[in-house]
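The structure appears right after this line, and notes come after that.
Of the protein chains in this complex, one is absent; all others appear in place.
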Amino acid sequence: MYDRGKVVTGLAIFVIIMTFPVWYNLGATQHVPKPDLPKDVKKCVGTSAYMRTSHMVVLNQWRDEVVREEKRKLVEVEGKQYVKSLQLGCMKCHPDRKKFCDECHTYTAVDPFCWDCHFQPKETK
Amino acid sequence: MDVKRRKFLKIAGLSAVAGLSVPSAFTNLLQGGEALASTAGRGAAEGSQQPAAGGHGGHGEEPTGVQYGMVIDIKKFAEHRGLAEQCVKACHTEHNVPDYGNPKDEIKWIWVDDYAHGFPESSQYKRNAALKDLPVLLTCNHCANPPCVRACPTQATFKNEVGVVVMDFHRCIGCRFCMAACPYGARSFNWRNPREQYANGNYKFYKNGINPNYPTRMRGVVEKCNFCPERLAVGKLPACVEAAGETKAMVFGNINDPNSEIAKVLNANFTIQRNPAAGTKPSVFYII
Partner (left out) sequence: MLEKALVGTNKYWAWIFFLLGVMGIGGLFYLYQFNYGLGATGMSRDVSWGVYIAQFTFMVGVAAGGVMLVLPYYIHDYKAFGKITILGEFMAIAAVAMCIMFITADLGQPMRIMNVLLHPTPNSMLFWDMIVLNGYLFLNAICGWVILNAHNKGVHYPQWVKPFIYLSIPWAFSIHTVTAFLYCGLPGRHFWLTAILAPRFLASAFAAGPALLVLIAMILKRVANFDAGEKAFQKLGTIITYAALANFFFLGLEFFVAYYSRIPGHMHTLDYLFWGLEGHDNLVLPMRFSLTIGLIATTMLLFPQIKKKESTFALSCGMLFTSLWIDKGVGMVLGGFVPSPLDRVTEYVPTVIEIGISLAVWATGALILTILYKLAISVAAKEAA
């Protein structure tokens, strides 16, 4: 092989850099996300499994329905009516962003920009 | 390269393109083109607002469908000095509109100006002195024929079914084409982050505090008056109209409904509009 020394060294550096996420965190204890579930309400607007995978789809749909199509019909969960809104709907049952939303988001390194504009109830104090 | 290898690469390339695009094309078709349906809905809503083709100036068919509008009685605002400023404050507080204290970054959804600057296309020649210091409330005119909606490349600003020209802050890419298109200077841009805080956590630019029930906007999007759709949905009047209160200095309603209060006011008074020659058919009328 021509330039074997340079090629092998280059390859080694490449492999080390590309596998950085694997070996950097080896052995460190993982913080398993435990979102704080609301005590008094057991049902959400969708099943837990669905909400876990697709809550962003629900939020996007609500956003388009409310802002763009003026479909503001209230959502009913367990007999109570909720506004189709993150601030005024979801956060009535999940009021603390850090203990609920951020738990999983920080673990999965997801940084949604909802909070650039929308308020959580505690934030405004 | 020999012929066989070239042929293989050509077929492989075409298969890759087909393999990636055909399934997603099928899924789109099978889902009934949801996106198409909503665009059609928007088109229908717009269609109901358009006058007949070829209509210009005062000619052409009257638009049908709901069109929310406002009558602003300048005389009443002159009688109750300070009321106009209160309407501005009501709106800006309700909607967390920041106050930067400088005209460069300024954001305003509704504001007080004078006749010469609110109606620059009308004659200012030999006008009576009293006209000069009338408080004129200016805001988005929610035109029936909005040039900003025509200009927006992402439909972030669009005309909804009740005739309101809405800003969808989530979709806005901040190109500011709508600001160039608006003949009334009604639009503002977030040149910086409105949520800047002091070290002690207080917001720098929300001078009257925050309304936690309404979001703020982020830097990089355009904003303007939306006729308070979130209030209309629960049967309230827009914040400015409510602040004007009993004086009836501002009347709000469906201008296409002949039985509404606003239609009666429009019929009983001579009203003027801003820049009528632009053909935008504003929904805000002024009694001077």
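Order as written gives the chain letters A and B; numbering starts at 1 within each chain.
Definition applied: a residue touches a chain if its C-beta (ideal position, glycine included) is under 8 Å from a C-beta of that chain, and two chains touch if they have at least 3 such contacts.
Treat the numbers as computed from the prediction; the structure is a model and nothing was measured.
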| item | value |
| --- | --- |
| Where the missing chain makes contact, among the chains that are shown | B |
| Chain not shown: contacting residue from B:89, B:171, B:204 or B:231 | B:171 |
| Among B:109, B:184, B:206 or B:285, residue touching the chain not depicted | B:184 |
| Chain B residues that touch the omitted chain in the full complex | 103-107, 113, 116-118, 120-121, 138, 147, 150-156, 171-177, 179-185, 188-193, 219-222, 275, 278-280 |
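As a convention for this text, only the chains that are shown with their structure count from here on.
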| item | value |
| --- | --- |
| CA centroid of chain A to CA centroid of chain B, Å | 32 |
| For the chain B and chain A complex, residues of the former touching the latter | 38, 41-42, 158, 160-162, 166, 168-170, 195, 210, 212-213, 215-218, 229, 233 |
| Footprint of chain B on chain A - complex, ascending | 63-64, 67-70, 72, 87-88, 113, 116-119, 121, 123-124 |
